[in-house]
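Not every chain is included here, but those present sit where they belong.
By written order: A and B. Residues from 1 in each chain.
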Amino acid sequence: METHTAKRVEIVIEAPLERRLTDALTEAEVTGFTILPVLGGSGRSGKWSREGQVGRSGMVSVVCLIKPERLDGLLDAAFTVVEKHIGVVSITDAQVLRAERF
Amino acid sequence: MSEILALAGENLISPIILSFALGLAAALARSDLTIPEAVAKGMSIYLLFAIGFKGGVAVSAHGIDQTLILSLLAGLVLSFALPLIAFALLRVMTGLSHVDAAAVAAHYGSISIVTFVAGTSVLEGKMIDAEGYMVAVAAVMEAPAILSALWLVARSGSGAKMDPDLIRELMLNGSIVLLVGSFFIGAITGEEGLADISAFIVSPFQGVLCLFLLDMGLIAGRGLRQSKGVLGLGAVGFAILMPLVSATIGLGVGMLIGLSLGGIVLLMILSASASYIAVPAAMRVALPEANPSIYLTLSLGVTFPFNLTLGIPLYLAVAQSVTGG
């Protein structure tokens, strides 16, 4: 089956910033992404878990599949939001089916 | 004084306080007891809806009294002003950075609706009436404190940017919308509406509050355990002194604008309580440099339990002796 080269970007970010991140992505014309819930984690700012949270806190994971040539635009857009905040950004090489879709 | 302590003691053995204590103890003992997030959120929606609705029905029954506008204004002013006092106290009592101090101050100007709900149910237990529109005052007091805190930071030159969306988000925050919305539904449908749904929003209310406070205890306990050592004595002292200062100011303002005994107590509670939902979320957006474990531990780990157990009966007792009510 024919596949196409792509980049898979995974951004773990605080939930209150989710909308700001997706807005920034949309503005950078990254219109394909999937948002996954996160139960807990650990990083430089310590350990946390959804159970110990109240309200809108916690984190989410945003996954984008994107054409390699558009990666930099995406990272720039994401970085403006993630910059001062808690969170991580990682990139993997990937292949996708149905390139017309992204 | 001994009367105040007796009252506090009595308050301590109610199911709601003991449920909170159970949660706190379970979390500190590292039990895996948890209440699912969705259920906790469901209960908070229930509590907000019920408290708003009942407030609206009370207004529809007793009519809008003259002090309504004054109370709303008072709430607004208090929420703007209390952070400034909190900030000053923090700078004196603790070594917190400018930004951290401002973030903490925002929490103490805003309110904790759960503390308010617990206060309401203590008043009900003692058959003390209060102005129904105090829930509207609660809604009004949620957001302004955040603006004060941002102003405190901006003034110092460090570039806190006021996100244009943030204001709208704050004003249309789920809790405020639900509280104010159900207040209007209650006011519009009145006693008749209440009759329809009182088996849902009145009778089981105290029981739901127990389970909700159990969860709050669990969360507060987990927070305390995780942030062991983050806080100095000064900060903890602040988290107990500040509600006393705020409650005193609330008492004065409440008497000035002519609230009833119940209304005065609720205004004291609103002033004394600190936010741990709306304001922390806003701070993550507007002041990401501020350390969340500081402000959450102070408001949820220290001030909330203090108000729930000692604060509320104390404010009530003081208000009773001052107003002779």
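The definition used in the following text is that a contact is a pair of C-beta atoms (placed from the backbone, for glycine too) under 8 Å apart; a residue touches a chain by one contact, two chains touch by 3 or more.
These figures come from a predicted structure and were not determined experimentally.
**Student:** Counting the whole structure file, what are the per-label copy numbers?
**Tutor:** Complete complex, expressed with the shown chain labels, is A x3, B x3.
We adopt the following convention: only the chains that are shown with their structure count from here on.
**Student:** Measure off the straight-line distance from the CA centroid of chain A to the CA centroid of chain B, and report it in whole Å.
**Tutor:** That pair's centroid distance is 34 Å.
**Student:** What does chain A use to touch chain B in their complex?
**Tutor:** 14, 16-17, 20, 45-48, 50-57, 84-86
**Student:** Considering the complex alone, what residue numbers of chain B touch chain A?
**Tutor:** Interface residues on chain B, with respect to chain A: 34, 37, 40, 163, 165, 216, 218-219, 222-223, 226, 276-278, 280-282, 284-285, 288-289, 292-293, 300.
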